[in-house]
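Removed: one protein chain of the complex. Kept in place: all other protein chains.
Chains: A and B, in written order; residue numbering restarts at 1 for each.
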Amino acid sequence: MKQEISELDELLSMLFPICRSLTGDGNRETFRILQEVAPIGIIEYPSGAPIYDWEIPDEWNIHDAFIKDKLGNRLVDFRKSNLHVMGYSEPIHQWMTFAEIEPHLHCLESAPDAIPYRTSYYQRDWGFCVTKAQYDDLKSYRDRFEIKIDSEFDKNGSMTVGEIVVQGELPTEYLVSTYCCHPSMANDNLSGLLTALFLARDCLSGSKPKYSWRFIFVPETIGALAYLSHNENALKMVKGGLVITTCGGPGRLGYKESFLKEHLVDRATRLAFRDQGRDPVHYPFVPDGSDERQYSSPAFRIPTITITKDKYYEYPDYHTSCDNLDFVNGAQIFESLSLYRHVIKILDENTTYLSNFPNGEPQLGRRGLYPTTGGAINQPAMDSLCSDASDIDAIMWIMFFSDGKHDLLEIAEKSGISADRVLEAGNKLESAGLVRSVHL
Amino acid sequence: MKQEISELDELLSMLFPICRSLTGDGNRETFRILQEVAPIGIIEYPSGAPIYDWEIPDEWNIHDAFIKDKLGNRLVDFRKSNLHVMGYSEPIHQWMTFAEIEPHLHCLESAPDAIPYRTSYYQRDWGFCVTKAQYDDLKSYRDRFEIKIDSEFDKNGSMTVGEIVVQGELPTEYLVSTYCCHPSMANDNLSGLLTALFLARDCLSGSKPKYSWRFIFVPETIGALAYLSHNENALKMVKGGLVITTCGGPGRLGYKESFLKEHLVDRATRLAFRDQGRDPVHYPFVPDGSDERQYSSPAFRIPTITITKDKYYEYPDYHTSCDNLDFVNGAQIFESLSLYRHVIKILDENTTYLSNFPNGEPQLGRRGLYPTTGGAINQPAMDSLCSDASDIDAIMWIMFFSDGKHDLLEIAEKSGISADRVLEAGNKLESAGLVRSVHL
Partner (left out) sequence: MKQEISELDELLSMLFPICRSLTGDGNRETFRILQEVAPIGIIEYPSGAPIYDWEIPDEWNIHDAFIKDKLGNRLVDFRKSNLHVMGYSEPIHQWMTFAEIEPHLHCLESAPDAIPYRTSYYQRDWGFCVTKAQYDDLKSYRDRFEIKIDSEFDKNGSMTVGEIVVQGELPTEYLVSTYCCHPSMANDNLSGLLTALFLARDCLSGSKPKYSWRFIFVPETIGALAYLSHNENALKMVKGGLVITTCGGPGRLGYKESFLKEHLVDRATRLAFRDQGRDPVHYPFVPDGSDERQYSSPAFRIPTITITKDKYYEYPDYHTSCDNLDFVNGAQIFESLSLYRHVIKILDENTTYLSNFPNGEPQLGRRGLYPTTGGAINQPAMDSLCSDASDIDAIMWIMFFSDGKHDLLEIAEKSGISADRVLEAGNKLESAGLVRSVHL
């Protein structure tokens, strides 16, 4: 745990300064760093390719940008924060008055110390994002400013996405998705990127998972759409998903439900929270948010949940330069990671049993699964009578519902017994030949 | 609004004094007045005709009735209130003692100033309904009284009902029904008659409704049964209905649910109340009440709701002469009318969409339906960024659920957005070619 937290902190420091966007070399550099943790496969989708109702944008790269006073002082400096330039700004180099620049300036009255995060992906424009102090300072000048955005668009470029597909014993797939298109903000979305990365590494280590797990790292919206359109058949078969974002803040854990509200992914998530004794902020489904908007759209209808810690929209520093490494750290991300790991374990190990002894109860005592001395329910330390029978309640629930219609998840819900204990008792019964799995 | 209220008040004054019953000229006169507002078609069902388990009663008309003392003073006078005579009283003209009259006298201990409303439609009888003071006065006389009921039954008469059928774009029908058989009582049921009348007029003016709407004005029970039996096929196909009664009192608005509790008519009614910020008295379904007893019977099963303002049974003046124009007025009826109009609008405009872009989200920004500058969710006046995007939340909900399985009503319920805004956003999306209607 401590090691993983340090690892997360180190990755945060390396990744934070990089200028990411829908496309560009910042994204490629980000993937190179992530690949040191898990073997992400890289796919490049060419600019200009049509994607459903959309088109892959031209590749955008930026080298420098500033607003200088007549003395050449950089009043606004891209090198200090890549948030100073509106994402996908056109190149410009001109002398302009404040009045001419003003329509292209973004600042927040409500958060005067913060640089806001702005983009203009699908309509060519340029802009600078500044603190209130910078805005006021610029406004106070009477002279012209030298403004420059040294960016370029490449029609022959591409959009970079990453994927790790872990084949399980069964072909049925779950999806884990996060987005890599946000520049220097830590909660939105380095926290999500790193959480997904660690989950993928888990999945590749140890024994083969039962289900197949597809991890994808894409630019939000257009990246998700491009990936869907290139993997349409596979994605239309996905059982459920996790959309990972903003899970590293200091606030309370949250859970945004899927559009089905009662899908397996919702139930596994609620069990993980229940069994860890955590009570998340509950966010009812709304058709807004992150890439669940694409995955859950009518043609795909993948139910996805999201676990957050300071959810997007909800914290004051959202989409500003204050979403930084003072706000986010590895220990906080680790809390969300633990929940996600629990969810994945429950989803992956969940099964439905058929009893091999459906007529009444099998004789558990003979198999060491039930106390041999009867009547002793009034003896406090019943478990001491038969150490193998410590799972007696979980065992009885499972045997009762081993009819091919009730999965272990439902048993954990109904019985109040922790999912982990139910899964373990299930394994014991399967080993004893009392039940067999059916895959629904 | 003011004009409609005056119109309602004027109609109340004209209709109140008329003696209505299951049959007779009072009903015909009532219809003649109603026809000045909307073109009600008149149907006469001949007396004696069998109707399911019933029979159309002989036509009943009454010209005068009184109880006179020996000096010829009218102690009880039909000309003062038609409630003084029990509906469908046989003709009688005789000198009788109080003891002989007494079994035929109806008065209310609990409401001494009120004349109760009584009928004996299906068992030949006669009776006078009097105030407690009149009862005591009659009792104090030692002499005989001259009593007379100048009524007549006509085996060759008929029962009068009214209808307006408004054809919509689709053949699917909704039913609006009210009853016309109550004599001089204002809430029960001039309020209902006028509300249904105004709704019918609405429906005939302006553009063609999407669904077909059938408005009927019938004597309660036997009138509804007769209409059902003569329109059996059509009525068995009706989607839902409104049974309009007692909606003009000074009290709180009420909503009686259908036997299905969650039918479209219930959900539209609850949305109308929700969106108008009104909280009605909630009346759970009971198989009692008005003509929902017939429409919802096993062979028809039309789910109907009722919106009330001082519901039958519930107000002290119910079924007495105190249910008069001091209790009811046009402004009060107008409140119920507004709710019913809202319900009808929601029912008629409701639709289910299929997305023309089901793979992920269509690019709304390109169509002016989404802000082109990204990231600005932390800017308070988001709408100011893009005036066309003010319906962004309704638009996203609709696009998400445009799968042919969720109607706009459900979207209004789930999202909390007003039905009116959802319907409007739906129109916008349909115009933009993003969705198409499917009629379920």
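Brief remarks on what is shown
Basically, a residue touches a chain if its C-beta (ideal position, glycine included) is under 8 Å from a C-beta of that chain, and two chains touch if they have at least 3 such contacts.
In this text, all values refer to a predicted model and were calculated from it rather than measured experimentally.
Screening A:189, A:258, A:336 or A:355 for touch with the missing chain picks out A:355. Which of B:276, B:297 or B:437 touches the hidden chain is settled by the complete complex: it is B:297.
Touching residues on chain A toward the chain that is not drawn are 355, 357-363, 365-366, 372-380, 393, 396-397, 399-403, 415. The omitted chain makes contact with chain B at the following residues, 52-54, 86-87, 106, 108, 110-111, 116-123, 125, 221, 224-225, 228-229, 232, 259, 286-288, 293-294, 296-301, 313, 318-320.
Operating definition for what follows: only the chains that are shown with their structure count from here on.
Distance between chain A and chain B, defined via averaged C-alpha coordinates, is recorded as 54 Å.
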